[in-house]
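Every protein chain but one is kept in place in this view of the complex.
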Amino acid sequence: MEFADLNISYSAIAPEIITSLTGVAIMLIDAFSKQGARRTNALVAIIGFGLTLAALAGLWTGTWTPFGGDYFSGMVVVDHMRLIFSFIIVIVGILAVLLAGQFLKDEELPAGEFFSLVMFASAGMLMMASAGDLVMVFLGLETTSIATYILAGYRKYDVRANESSLKYFLLGSFATAFLLYGIALVYGATGTTNIVGIQKAIASGAINYPPLLLIGAAMMLVGFGFKIASAPFHLWTPDVYEGAPTLVTAFMATGPKAAVFAAFLRVFAVGFSSPTTGVGETLQETWVSVLAVIAVLTMTIGNVVALTQKNIKRMLAYSSIAHAGYALVGFVTGDFGPVAFYLLAYAVMNIGAFAVIQMLARPGDRKTEISDYAGVGFETPLLSFSLAIFLLSLAGIPPTGGFIAKFFVFRSAWESTPGLRWLVIVAVINSIISIYYYLYPIIVMFFRPLPAGFSKPKVGAGVTAVLVLTLAGVFFLGLMPDRVLGALNQGRGAARVAIQEAFR
Amino acid sequence: MRTFYQNPETIIVNALLLFQQAASTALPGPDSATPPVFSYLPIALFLIVAAAFPGVALLVLRAVRPQVYGPQKMMPYECGLDPIRDARERFSVRFYIIAMLFLIFDVETVFLLPWAIAFDRLALFGLIEMIIFVGILVVGYYYAWRKGALNWV
Partner (left out) sequence: MIPLSWYLALSAVLFSIGVVGVLVQRNVIALFMCIELMLNAVNLTFVAFSRFLDQTTGQLFVFIVMAVAAAEAAVGLAIIISLFRNRETLNVDEADLLKL
C-alpha cells in the first residue's frame, strides 16, 4: 500500500480529535492547579463538547469532507449514521458534565479526572460510531470501557462502588475477549478487517472456511450482546448500575449503549448482510433470527424482573435492559433510523430520570429505595413532577418522546419485515407490562404520607439546566419529531440492507 | 574412570562433541524434507544435560555430605544479620502504582517499533505523528508526576 492510498483527512476525525484533546487539556489543568479547579474543568469540558458539536455540524453539511467516503484506508467513515449517533453521544456527554458539577461538589470528589474520563469515554464512543474497520470498533469499545470502569468506581472509599466497578471490569473484559476472538475468526475467514471489505468478501463468496465466519459472527454477537446488556448476557447490569454513582449510571446506560449499537449495526447490518451467496444467506438469516429471539428475551426478562424491584436504580437498570430489547426490535429491520431515534429518546428521558434520582438520593446515594420516595411529591414539585414525566415517557405514554420512539420502532419493524410481526406484538405486550412498574414510584411519591424529618435537596444550576433540557427534549421529541425524523430519513440507504427480502 | 575423577571437565567436552555429532547428522540441509523441528535437537539434548548435571551433582553430594542441623544453621541468611521478622508482609501500595505506570509506558513502546521500520517511507508525516504520540505520553507522565504518583512517601 502506498502512502497516498491512506486517504488522510483530519477533518473527518475532527470530533474525535477535539474530544481527546479536551480530555488531555483537562488533565493538564488539573495537574497545574492546586485546588482541583472544578468550575474551570467543567467549563473546558462544555466548550470541548461545543466544538465537537460544531465539527459534527460541519461534517453534516459536507463543507470540509465529502459525504459518504471513507478515510484513513477505510478506518473512518463519514455518513449520516455515524453523525446521528455522534450527536446522541455528544448530547449524553454534555448532560453528564452538567450533572457532574453538583455531584463532585457534594461528595468532595476530585474533579479533573472525572471530566477527563468523560471526555475520553466520549472520544471512544465517537470512534465506535465512526468505525469503518473492526480495529476501530475494538479500539473505540475499549477506550470507552476502560474509562467507564473507572467512572463506575469513582467513589473509591465506597464498597458498593468498588464492587460495581470490579464486576463491570471483569465481565466487560470477558465480553471484550469474546468479541475479539470473533473478530479474529472473521478476519481469518474473509481476509480483511474492513467492514465493507467483509461484506464484499461474503458477497463474492471468497470465504476461506465458512464455519469460521459463522463462529466468528456468533462470538461477536455474544460480545456486543454483553455490552448492550441484552439477555441472556445481562446479569452484570443491575449490580453495576446500582453500585455506580447515579450520574455514572445515567451515563453508562445511555452513551456507551448508543455507541455500541452504532458499531453493532455497522458490523451486522452492513458487514454481515450480503444474502447473495450461500454462506452469506445462512449468516444473515441466522443472525436476524437469533437477534429476534434475544430481543424477546431481553424485553421480557427486563420488564418482568423490574416488576419486583424495590430499589429505584435497580428498577431502572432492568428497565434499561428492556429498552435495549425495544431497540433490538428496531435493529432487525436493518435500518439505523428507528434505533437511533429510540436511543436518542431513551438517552434524554433516562438521564433526566437519573438526574432526579441523584438529587433525591442525596450525596452517597443513600436513599435509592422506592419507599424513600414516599410523599415527596408535593414537597419538591420540580423534581417529582419531572421524574413523573420521565417515567411516563419511559413507559411510552403520549405525548412524550418515549411514545413516539416506540411507535416509530414498532411501525418500521411491522412494515418492513412481515416475517417478524410477532416480535412487534411481543414488544407491545411488554410495554404494557412495563407501565405498572413505571407508575408505582409516581403513586408512592404523590399518594403516600411523608415520613418525618424530610429535608429538601438543594438543586444546583447544573442539575436545573439538565432537567430543563431533558424535559424540553422529551416534549420536543414527543410533539415535534418531524425534524429529527427528517434528518434520519435523509440518511436512509446509508446502512439500509436487504433483510426484508430474507423474510418476505 | 580414572580420567573422570582427575578431569571432571572432560565429560563436558565429550558431551559437547557428542552433540556436535548428533547435530551434524540430524541437521537437514535447506532443501531436505526433514521438518525444521529436528534442527532444534542439539538444543534439546543440551537442555537435558544442562538440567541433569546440577541435579545429579546435588543428589550425589546429598548422599556424601555430613548432615548437621541446628537453629543457627536453619536461620535464613540475610546479609549476615539475624532476620528481624517474617518476610511475608504487605507491600506498600506504591509498588503497585509504579508497576502500573511501568506497564503502560513499557507497552506503548510497541508502537515505536513499526514506525522505526517504516521510518524512511513515512518521512516527515510519520515523524510528526510520532512526536504527537510521544507528546501524549509525556502529558501522561507529567500528570502522574504532578499528582504525586512517583513520590515515595
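We call the chains A and B, going by the order they appear; numbering starts again at 1 in every chain.
Note that a contact is a pair of C-beta atoms (placed from the backbone, for glycine too) under 8 Å apart; a residue touches a chain by one contact, two chains touch by 3 or more.
None of these values were measured; they are calculated from a predicted model.
Peer 1: Using the definition of touch stated at the top, determine which of A:59, A:150 or A:484 touches the missing chain.
Peer 2: Answering carefully, the residue with contact to the hidden chain is A:150.
Peer 1: Who touches the missing chain here, B:53, B:96 or B:119?
Peer 2: Hidden-chain contact among the options goes to B:96.
Peer 1: Specify the residue from the set A:17, A:180, A:290 or A:485 that touches the hidden chain.
Peer 2: Candidates A:17, A:180, A:290 or A:485; residue touching the omitted chain: A:180.
Peer 1: Residue-wise, where is chain A in contact with the chain that is not depicted?
Peer 2: Output for chain A: 134-135, 138-139, 142, 146, 149-150, 153, 156-160, 162-167, 169-170, 173-174, 176-177, 180-181, 183-185, 187-188, 191-193, 235, 238-239, 242-243.
Peer 1: Write the list of chain B residues that the hidden chain touches.
Peer 2: Against the left-out chain, chain B lists 93, 96, 99-101, 103-104, 106-108, 110-111, 114.
By definition in this document, only the chains that are shown with their structure count from here on.
Peer 1: So, what's the distance in Å between the C-alpha centres of chain B and chain A?
Peer 2: Each chain reduced to its C-alpha mean, chain A and chain B end up 46 Å apart.
Peer 1: Residue numbers of chain A touching chain B in their complex, please.
Peer 2: Checking each residue of chain A against chain B gives 3, 24, 27-28, 30-32.
Peer 1: Quick check: in the complex, which residue numbers of chain B touch chain A?
Peer 2: These residues of chain B touch chain A: 121-122, 125, 136, 139-140, 142-143, 146-147.
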